[in-house]
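Encoded as structure tokens, here's the structure I'll be asking about.
Only one protein chain is missing; all other protein chains are in place.
All chains are identified by letter, namely A, B and C, in their written order; residue positions are counted from 1 within each chain.
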Amino acid sequence: MINSSTTSRVLYAHTDKMGIVNNERFLEFFEMGRVELLRKIGYPYKEMENDMLGLPLIETYLKFVSPAYYDDIITINAYLKEKPTVRIKIEYELFVEERLICTGYTLHSFIKLNTFKPCRPPEKLLELIKRYENQLL
Amino acid sequence: MINSSTTSRVLYAHTDKMGIVNNERFLEFFEMGRVELLRKIGYPYKEMENDMLGLPLIETYLKFVSPAYYDDIITINAYLKEKPTVRIKIEYELFVEERLICTGYTLHSFIKLNTFKPCRPPEKLLELIKRYENQLL
Amino acid sequence: MINSSTTSRVLYAHTDKMGIVNNERFLEFFEMGRVELLRKIGYPYKEMENDMLGLPLIETYLKFVSPAYYDDIITINAYLKEKPTVRIKIEYELFVEERLICTGYTLHSFIKLNTFKPCRPPEKLLELIKRYENQLL
Partner (left out) sequence: MINSSTTSRVLYAHTDKMGIVNNERFLEFFEMGRVELLRKIGYPYKEMENDMLGLPLIETYLKFVSPAYYDDIITINAYLKEKPTVRIKIEYELFVEERLICTGYTLHSFIKLNTFKPCRPPEKLLELIKRYENQLL
């Protein structure tokens, strides 16, 4: 498993009239976690785009366990547990202190940005995750 | 099955630098579909809140089938296929013309807004969906 | 003056914990008004982009007069009052029924999308607004 951790503070703009963070915002927290995971692996998404590769979202699942409130600091943990194939799955756990807020995953395909056609994962990425190999499914 | 259909036009603010509607926005399209479904059933969410009931999201799944682009008109179909229990599941299909964009569901629990405690679905809602009874699982 | 009118219903996702539409969302309502105004004039923004022209925002002002609430239908009026130069100014008034919610303007420059350099307003647009000429400053 490869993991990263980042934090984000809840803004007023994130809340809704129920007084909690609106569900729509969680895909943004997932994105925050994902980009930091790729940066930690050593292949930031920006660099991937420079290499004319994209990772469009093809599937996502979110489970809301308990609410997050205004001004809370959300810890966003992101995990790569399985070796990427033509797809890559990232998993997420969001906490406020020790309290679990939300879990879920996103599934992405690798595409060439010039054609939007699916492609194999870049060698560079596979190389970078080799040292974690025995920790991945 | 009870179904409703509404439309929304893609704004520039919905797109991202890949030139397509950003995934984060789809939970908003799902909400648009859901509120119109409840309105069609005859129990708008606003009225539910006036009756001190809420429907927080506890789980959602989204599958992205093909991209939506700037200025597209997205047709948002929402479906109630199963009788609500302590939970209610709404399903969604989004189209641009005949092209399928996204499918998914949201799962909500019924809560009392004053205590945030789960509760049974309101009689009013169960009464309203009785006439569809043989069309629901 | 050239004017257009469109509507948008307030979603839960638009509200914040004060129970009103969060200020951040109003630039999206302004965009909705602006694209309908350009469509009414006969030169939709999508077509402008196809002609390799863009209208980035360079300045905006918003005045919040009274709150909008969940499920309200907001009427978005957009106005072109002055002949475009290298810049174009669009003005806005948002209502819920007869109640004024928000006023403001956006100021845009015309740019060539391939160079991002400022340019004169397209002849096509100037031609289209000629018939309103004596109604514009």
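In this text, a contact is a pair of C-beta atoms (placed from the backbone, for glycine too) under 8 Å apart; a residue touches a chain by one contact, two chains touch by 3 or more.
Since we're looking at a predicted model, the values are computed, not measured.
Colleague: Touch partners of the unshown chain, restricted to the chains that are shown, please.
Modeller: Displayed chains contacted by the hidden chain, ordered by label: A, B, C.
Colleague: Touching the hidden chain in the complete assembly: which of C:Ile41, C:Leu62, C:Val96 or C:Cys119 does that?
Modeller: That would be C:Leu62, which touches the missing chain.
Colleague: Identify the residues of chain C touching the omitted chain, counting contacts across the whole complex.
Modeller: 18, 20, 23-25, 27-28, 31, 54, 56-64, 67, 113
Colleague: Please output the residues of chain A touching the missing chain, sorted low to high.
Modeller: 9, 11-13, 27-28, 31-32, 35, 44-46, 49, 70-71
Colleague: Could you list which residues of chain B touch the chain missing from the display?
Modeller: Answer for chain B: residues 12-13, 15-20, 22-24, 70 touch the chain left out.
Going forward, only the chains that are shown with their structure count from here on.
Colleague: For chain A versus chain B, which are copies of one sequence, does the interface use mostly the same residue numbers on each side, meaning over half shared, or is it different?
Modeller: Mostly the same residues form this interface, as more than half of the numbers used are common to both chains.
Colleague: Could you name the chain whose Cα mean is nearest to the mean of all protein Cα atoms here?
Modeller: B
Colleague: Can you work out the whole-Å distance between the CA centroids of chain B and chain C?
Modeller: The mean C-alpha positions of chain B and chain C differ by 29 Å.
Colleague: I'd like to verify one number: the distance from the centre of chain A to the centre of chain C, where each centre is the average of its C-alpha atoms, in whole angstrom.
Modeller: 34
Colleague: Whole-Å distance, chain A centre to chain B centre, using C-alpha means?
Modeller: Once rounded, the distance between the two centres reads 24 Å.
Colleague: In chain B, which residues are in touch with two or more of the other chains?
Modeller: 27-28, 31
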